[in-house]
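Can you keep this structure in mind? I'll have questions shortly.
The other protein chains are all here in position, but one chain of the complex has been omitted.
Letters A and B mark the chains as written, and numbering starts fresh at 1 in each.
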Amino acid sequence: MGLSQVAVLASAQTELRPAWRDAQHIDLISSVVTSVFKGTGITIDDVDFVIDSGSDVLDGRSISNCGFLGALGAHHKEEARVEEDGLWGALYGVNKIRSGASSIGLIVAYSKPSESDIDLYWSSMVEPFYQRPVGFGQKAALGIQAQRYLAAYGIKDSALADIVVRRWAAAAANAWLAVDFVPDAAAVLAAGEAAAPLTKLMLSRPVDGAVAILLGNEDVARRMGRPPVFITGMGTSLETHSFAERSANRLDSVTKATAMALGKSGWASAAEADVVELSGSSVVGELLALEGLGLAAAGRGVDAALKDGVNASGGALPADPIMATGLVRLAEAAKRLSAPVRNGASAPSKAIVHGTGGVAMQNNCVFTLEV
Amino acid sequence: MGREVGIVGVGQTHHARRRTDVSQAGLVREAVNRALADAKLSMEDIDTVVIASGPVLFAAVNQPEKWVVDAIGAQGKSVVRLTSGGGAGFAGALAGYYQVAGGYSERTLVVAYDKLSEGQLQYSISTLYDPFWGREFAVGIMGFSAAYWRARMDVLGHTEEAAAIVAAKNRNNAIANPYAHQKKAVTVEDVLNSKPLCWPIKLLDVPPISDGAAAIVLASDKVAHHSTSRPAWIRGMAYCCEADNAPERSLMISEPLALASRQVYRAAGITNPRRQFDVVEVQEPYSCFELNYYESLGLCPPGQAAALAASGATQIDGDIPVNPSGGCMGANPIGAVGVIRLIEAATQVMGRNETHQIKDAKLALVQSGGGWANLRGCAVLSA
Partner (left out) sequence: MFYAPDTAPIELPTFHSTIAMPYTLTPGHSAGIFLAEMANHRIVASRFTDGKIIAPAQDFSPTDGEEPVELVQAPETGELTAFTRVDGQIIGLVRLDGCDNAFAHRILADLAELKVGQRVAVRWSVEEAGASIMAMAGFVLAPDAPLGVVKPLVGPAEPLGVVNYAMELNYEHAYGPYYGRLFDEIRENGVVMGVRGSSSDEALLPPREIDDITHKRTGTWKACADTGTIRACSLINMEVFGQTRPVPYAYAEIVLDGASTKMIHIIEIDDLESAKQTIKPGTRVRAIWTKGERKGAVSDIERFEVI
């Protein structure tokens, strides 16, 4: 028996906010698990399994999934906790449905970085004997990554600021993000130093939020009365933990993951995508991801970054719900492929989605979607 | 239905109370080297890797797969980590199973570990409790496990004696296990007389604290033959859960385990588990849980587990030996245990178990789980 195709049936997310002061994790989770079914004709009873992404360190609880199972809708179902960005949870879900074992799966990702010490989340991720004691962590790695990139290609930080501004403007127009101000380029450059040469606004901004994706096999997808958004390719790759050993000015794992995904989808290149939703821990990280995807030559990421169709949602820079960011990208891309278009406009039919994890984007995952 | 997936190579460390010669990463490397060698493969032949371990607070490294990847030479590969308390290893193996069954990979390496000596086990596991509601009373997982046992004592007859029979059985079985480190012969009386810790759980009802890693190579039916002529095929595998604080939660039967077993037995064609299985490997965080599993897995009706234990049927020379490896009593590197149980069961049906080969074992049942005793799964293996 052949392997089934898998589609994104629906998605739901809470508003992504710097702090959800009047909600607990279970409130954010149960909100998206309730909302994701509306209008689909499917209920929680139809779901075979739940894959959840969250972090014990951010949640302040060991085995945090087991305290949230009710809110996840996982009671008496199969459940799995992937302690990585939700896009990896989706990868698990797709494999499970493709195998034929299940027909409908729920993928949930969430976090409330506002409740925890984010610096400690990152510093606890580097090995404790050589890197952690010297203070090497996410910020130092991103700073070095940026310093090298700007020097290698002669990119001006004003070019970086323009991209940040564009992302924040898109985020302000996105109903799902809480953005009360849109910085201009001067404000981006004047924001305090985060990791020289990056200013605070050049790093992704952690926010609280939750997102849910409903996946289904082709049979189920076709009953929903509109063209299914199929996941046609997936790839992931994890680089070495030693940041200094990774290729300078390249995210090789993005390139690898892209090749894996394109190999499955049969696309000639990522440029076939009308919609590009990618994650990035910093503006330079986003550029490196664009180049790794093959959407720009080395050092030319700034050109691709300003194209229509790239991170129209705003991407991760204005809103980075750690552990959920990649799954939000999947939700945004799937929505765009399903949205109706005005007369005369051409409907987008392909999307490429990217999620990341680890210090300086050590781990990367790429999905291709097609209508 | 779908692609067949088999275990084609296994490897585990010699588990120890404390390994002072290797870091977490080094521990994982040992198990991986052994599993790859056993599968006659090198890391180049592996498509994807799944790493599983218990809660990160056990050993102070967040998302440790990102560090461990270097030690196993898997840089560049598809690597993901699963975690699920005591069920982490099993959950990792299940994710790996679906990578192969779903066509994402032909060969997936699953390695699970915990280095419990790095941290404070009881304190860190107590953080699974809700900080607002009850964490100050937490006594690791022992407090509630003992309480649930106490509830089953009256209703189901899971007496201290019955649990002691299990504890003695597993401790004595572990003596022959080359990978176990807790090897002391005990009698049922010894167990009953041991110090109450969280009564009714007593010292000898409790497994040791261990450092250890275990790895398996999963392969599709297409490429399995490169590694072995006798893979342990996974005929069914599932991992279910229940909300931990819901009104209808049964303390008597593990409903998630019962649900998982129903699904797995259907997939594997099991209609009479008591008679069909040749060998069973279960993860008993305390001896009392094994009695609960007999009933939840349908090896006996509810209320009959004590009788089953007393009958000798689950002893190593009984007709349905349970934990011939010694179970957790010989070694308990929590996050690795699910994979250790899979290894012990797989090697039984492959005819090469190193502790005690059950004669003509063809069909094996594996159970694993964790959390608030609310994450539970099982698998059926056959060769």
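The criterion applied here is as follows: contacts are C-beta pairs under 8 Å (C-beta built on N, C-alpha and C of every residue); 3 or more make two chains touch, one makes a residue touch a chain.
Note that the structure is a prediction, hence the values are computed from the model and not measured.
Undergrad: Please identify which residue in B:G6, B:G96 or B:G143 touches the non-displayed chain.
TA: Answering carefully, the residue with contact to the hidden chain is B:G143.
Undergrad: For the chain that's not shown, point to the residue among A:L3, A:I44 or A:A172 touching it.
TA: Hidden-chain contact among the options goes to A:I44.
Undergrad: Where the complex has a chain not shown, which of A:A140, A:A178, A:A296 or A:V310 is the residue touching it?
TA: A:A140
Undergrad: Looking at B:G119, B:G157, B:G318 or B:G351, which makes contact with the chain not pictured?
TA: B:G119
Undergrad: Please give every residue of chain B in contact with the chain that is not shown.
TA: Residues of chain B in contact with the hidden chain: 19-26, 29, 43, 57, 59-60, 70-75, 115, 117-120, 122-124, 126-127, 129-137, 139-140, 142-144, 146-151, 154, 195-201, 243, 245-248, 251.
Undergrad: With the missing chain put back, which residues of chain A would touch it? List them for me.
TA: Answer for chain A: residues 14, 19-24, 26-27, 30-31, 33-34, 44, 57, 60, 69-71, 73, 75, 112, 114-117, 120, 124, 128-131, 133-137, 139-140, 143-144, 146-148, 151, 193-197, 240-245, 248 touch the chain left out.
Convention: only the chains that are shown with their structure count from here on.
Undergrad: Write out the stretch or stretches of chain A touching chain B in their complex.
TA: Its residues touching chain B are 1, 3, 55-57, 60-67, 69-70, 74-84, 88, 91-92, 94-101, 121, 124-129, 234-242, 252-253, 256-257, 260, 357-359, 362-363.
Undergrad: Under the definition above, what is the set of chain B residues touching chain A in their complex?
TA: Contact set of chain B toward chain A: 1-3, 23, 25, 55-57, 60-63, 65-67, 69-70, 74-85, 91, 94-95, 98-99, 101-104, 124-125, 127-131, 238-246, 255-256, 259-260, 370-372, 374-375.
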